[in-house]
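In this view, the complex is presented without one of its protein chains, the others remaining in place.
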Amino acid sequence: MAKLHKVSFKLNGKTVDVEVEPRELLISTLRERLAHTGAHIGCETSHCGACTVDCNGVSVKSCTVLTVQCGGAEVLTVEGLERGGALHALQQAFHEEHGLQCGYCTPGMLMRAYRLLQENPNPSEQEIRSGLAGNLCRCTGYQNIVKAVQSAARKLTAKPAAA
Amino acid sequence: MYPPAFDYHAPRSLGEALSLLSSLGGEAKLLAGGHSLLPMMKLRFAQPAHLIDLSLLPELRGIREEGGSIVIGAMTTEAELLGSTLIRNKAPLLAEGAAQIADPQVRYKGTIGGDISHGDPGNDHPALMLALDASFVLTGPKGPRSLKADGFFLGLYSTQLAADEILTQIRIPIPAAGSGWSYQKLKRKTGDFATAATAVQLEMRGANVAKVAIALTNAGPTALRAVAAERALMGKPIDGASLGGAARLAMSICEPAPDLRGDAAYKTAMCGEMTRRALEAAAARARG
Partner (left out) sequence: MADTAELKEREQKLQGMGASLLRKEDARFIRGQGTYIDDLTLPGMLFGAIVRSPFAHARITSIDKQKALACPGVVAVLTADDLKPVNLHWMPTAGGDVQAVLADKKVCFQYQEVAMVLATDRYAAYDGAALVEVGYEELPAITDPKQALAAGAPVIREDIADKKDVGHGPRTHPNHIFTWESGNKAAADAAFKSAAITVREEILNPRVHPCPLETCGCVASFNKATGYLTVYVTSQIPHLFRTVLAMLSGLAESKIRVVGGDIGGGFGNKVPIYPGYVVATVASIVTGVPIKWIESRIDNISTTGFARDYHGVGELAADKDGRIKGLRFSALADHGAFNSHVSASKLPAGLFSICTGSYAIPNAYCRVDAVYTNKAPGGVAYRCSLRVTEAVYLIERMMDVLAQKIGVDKAEIRRRNFVKAEQFPYTTSLGWTLDSGAYHAALDKVLTAVDYEGLRREQAAKRADPKCPTLMGIGISTFTEIVGAGPTKVCDILGIGLFDSCDIRVHPTGAVIARLGTMSQGQGHATTYSQIIATELGLPASDIVIEEGDTDKAPYGAGTWGSRSTPVAGAAAATAARKIKDKARKIAAHLLEVGEGDLEWEIDRFKVRGNPSQAKTMKEICLVSHTGNLPPGMEQGLNAVAYYDPPNLTFPFGAYLCVVDIDKFTGETKVRRFYALDDCGTRINPMVIEGQIHGGLTEAFAVALGQQLPFDESGNHLGNSLMDYFLPTAMETPHWETDHTVTPSPHHPIGAKGVAESPHVGGIPCFSNAVIDAFAHLGVTHMDMPHSSYRVWRKCQELGVNKRPGDA
């Protein structure tokens, strides 16, 4: 049996400590050791994006990252989007714009859209579509997902109402 | 679905990495971005006993200008290339090419060094490197050596990189101001490997081509430099006749592997078409 590695990282702001084989994928650690089953597995060839999380400020496919590579990392998953009982603007927007049906791609889409808006707060429709090109959906046809991201972008960049 | 067991090493210096590579030899594979290697390991097509992770090596990072060249650490990610003002301004062909690799998530992890050293003719950087006349710094136990991109790619998954060497740096001579560039990539869908793709870097003098490099992706066992097409364009304007001629000459060196993207006839014809479009787009930028 391969040597186990101790890995410590931050998951949605809280430190977690795991002991894993080198071959253990981040998606397995999140889902099976840390009970964060939001990120999903949809393929084994790194195409579908259902496993997308945010790691050290970038969107990654957690099925193509080894947990041993995540020492000291800041990992953000869909479970960490809601803060203090308040949904993130993206979560609210997906709901309002009917940007989900079966929900399986949704955590990956949300986490990818989260990073997209962090880097590009006012994306055009084309930028949203290309920004989400690593996340497949079979149910929605993407149109309402795009509307949801646009809606969230407007809310997140809205200036406070004038006094 | 899940890779077989292996040992993992995360050296903190280039020296340590080279030392590990020498001692573990053929049992070890270098881990760069991991988005070519890990999928192969998950399907158990590759089963290395050891992975040597290059992500902690400071020597392999950074993008800077140095003496008329852009120097890029091999572990620079595609996303970092895209975010670099230096590259956007002074070697925009590289940015245009990187933007068409895979998808956003893969680009955050995939590295220019990994893309180059994998030797996969479907990867995009080799043709971009040929078109930019780049050189690579390969570092082994005896120290670094520099090789031009032209001649580095030998065959399918085969390059000049020796088993005990690590690709550490990419050096790109900064193209002249007013140069034109384009990377035209035909694909079945965004994120796919190229059905055919052509990289063009050129300089015009007046209405005529003064300097041109044309390189083809996925048209043979390695990226190919379309030398005859380049020669035929020298001193000529970019018009229907010269485009047709260049396309035909580029097509004449193609030996693409037929697959579900198309048969050899289609891929060859598409090589011609992408070459034509890349030349047109590059010429339009050069004038502008």
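Letters are used for the chains, namely A and B, taken in the order the chains are written, and counting of residues starts over at 1 for each.
The rule is short, and it goes like this: contacts are C-beta pairs under 8 Å (C-beta built on N, C-alpha and C of every residue); 3 or more make two chains touch, one makes a residue touch a chain.
Predicted, not measured: the structure shown is a model, and the values here were computed from it.
Undergrad: Considering the whole complex, which of A:Leu11, A:Ala73, A:Leu117 or A:Ile145 touches the chain not shown?
TA: In the full complex, the listed residue that touches the missing chain is A:Ile145.
Undergrad: Which of A:Asn56, A:Gln101 or A:Gln150 touches the chain that is not shown?
TA: A:Gln101
Undergrad: So that we can see where the missing chain sits, which residues of subunit B does it touch?
TA: The list for subunit B reads 1-2, 4-5, 44, 103, 186, 188-192, 195, 240-241, 244, 248, 260-263, 265-266, 269-270, 273.
Undergrad: What residue numbers in subunit A mark contact with the hidden partner chain?
TA: 1, 21, 23-24, 28, 31-32, 36-45, 47-48, 50, 77-79, 81-82, 87, 91, 94-96, 98, 100-107, 110, 128-130, 132-146
Rule of thumb we're sticking to: only the chains that are shown with their structure count from here on.
Undergrad: Quick one: report the Å distance separating subunit A from subunit B, using the average Cα coordinate of each chain.
TA: 29
Undergrad: Sort out for me which residues of subunit A touch subunit B in the complex.
TA: 1-3, 5, 21-23, 25, 28, 44-47, 49, 52, 58-61, 63-66, 68-69, 112, 116, 130-134
Undergrad: Subunit A touches which residues of subunit B in the complex?
TA: 1-8, 10, 34-35, 38-39, 41-43, 51, 53, 55, 79, 102-106, 108-109, 190-191
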